[in-house]
Structures are given as structure tokens and as C-alpha cells.
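Every protein chain of the complex appears in place save one, which is left out.
Up next, chain A:
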């Protein structure tokens, strides 16, 4: 049976459609559910195996990115989320979704996602190295994805950092890879501490990341696809259709099969 993924929406979240598409394409059944429909019990979180908090601009980042939406969850859905994560379920928070998870306190450590070093919203691609064996990241060693955020710099004190490292909770780090070399970009786009781009809880099942895997589902999403297309054609190789982001969603589906 296909696993069911609940993609939350509302109050300025805006990546729910492409996130649903990613889950559907990967073999899950994606369902976009407005947070108020969860609060009013029109839909039940317990009917799903995967919870996704997609990217966006919930509450316009007012009072701190992700904060107001996290407060709404705390005020109305906290127990349901608790019981959801206690089961063998998966959670992903992408970009604003990660900021919401961070403010929600669902990870066992206290950290903040704060203003980029540039103090400016930044849109580009990054290269990532996989650091733990979260179910979301099985079989992936490196990958490149786009980012688009103003508050993606992860900050934590030294104690928290060493806990993150010791407990294998660091999931993704920014590294210099194919895209950075291609476009001559610095690996760390926001000044994130120890180049951290994404973390998980200790089990690896709750995953938050600043980059957007759902924006990298097609080969033609890559910034250098026109170059690669020429290269592959000259090497008489097939030009791929799929982008690097899909593997994360496939992993989630695979986890339940």
C-alpha cells in the first residue's frame, strides 16, 4: 500500500503543491491539508504515515521565521504531533517548514535559524554532503539542491553543537561540490554554524533542512543542465529526466514498503 503523506498548508506556506507532487511522483499519496482543517478535525493526522511541513513564508516571517506558525501548532495540535512522532512515522520540514520545526521544539536540542550573514534573502544552489543515515537519506552521499531563504543560518551554542555531532543528528552539511565549482560560489550560503544545512532527531525520522528537494525533481531544474545536456549528447549518453531531489521522497516511500 502506498504511504500517505500529509502536506500542511495555510497562513503563507507556499510550497505545498510541489511538495505533494514530489511525494506523488515518488510513489506516496500526497494530501494537502490546511492547518485549520487539522485543528477542526476535518482531517486526522493519525490517518497518515508522513508529515511534511513545506516551505513558504508562514505569517510573513513576522515575529521570527516559522515562529507564529509553530505557536499555532503548539496551541492547538501539540498532542497530536507528539503522538504522531512517537509512532514509526516520518516527518520532514523544508525551509520554512524546518524553521517551524525548530521553533516547535520537536528536536531534542535548542537551536535557532536566524538571519543569513548577508542579512538578505538568498536564492542559489548548494552542494550537500550527507552526514547521517536518516531514513530520508539512505543511499545518498552528496547532492545539490536550491536554497531560498533569509533566515537559514543555524546557530547553536557549543554544548548543543557537540550533542548534535555526538548523537549523529547533523544530517546535511554545505560542501564545495559540482555546483559551487561550476558557478564559483562559496559552499556555505548563509553563515550556518559548522556548515549545517539540515538535522534530524536521534532516530533520523524527523528531518529538517533549509534546501528545497522538491524544487529539484527534474534534470531541467539544475542550473547547469544546458551544459550537461550538451555534454551528454556529445558523449552519446542519454540525457536524464530526473533531478537530484526526488531520491529523498523515494526514500520516504521506501521506508514504508
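Points worth noting:
To be clear about the criterion, a contact is a pair of C-beta atoms (placed from the backbone, for glycine too) under 8 Å apart; a residue touches a chain by one contact, two chains touch by 3 or more; residues count from 1.
Here is the rule we go by: contacts and distances are computed from a predicted model.
With the options "RNA polymerase sigma factor", "Phosphoribosylformylglycinamidine synthase subunit PurL", "Response regulator" or "Deoxyribose-phosphate aldolase" in hand, the undepicted chain maps to the protein name "Phosphoribosylformylglycinamidine synthase subunit PurL" (source: UniProt).
Contact with the chain not shown here comes from a single listed residue; of A:44, A:83 or A:110, that residue is A:110.
Among A:49, A:188, A:221 or A:251, only A:221 touches the chain that is left out of the view. Residues of chain A that touch the chain left out of view are 9-12, 14-15, 17-18, 21, 34, 36-37, 40, 55-57, 59-64, 67-68, 71-72, 75-76, 103, 110-112, 114-124, 146, 148, 150, 153, 155-157, 182-184, 191, 212, 214-215, 217-221, 223-227, 229-231, 233-234, 239.
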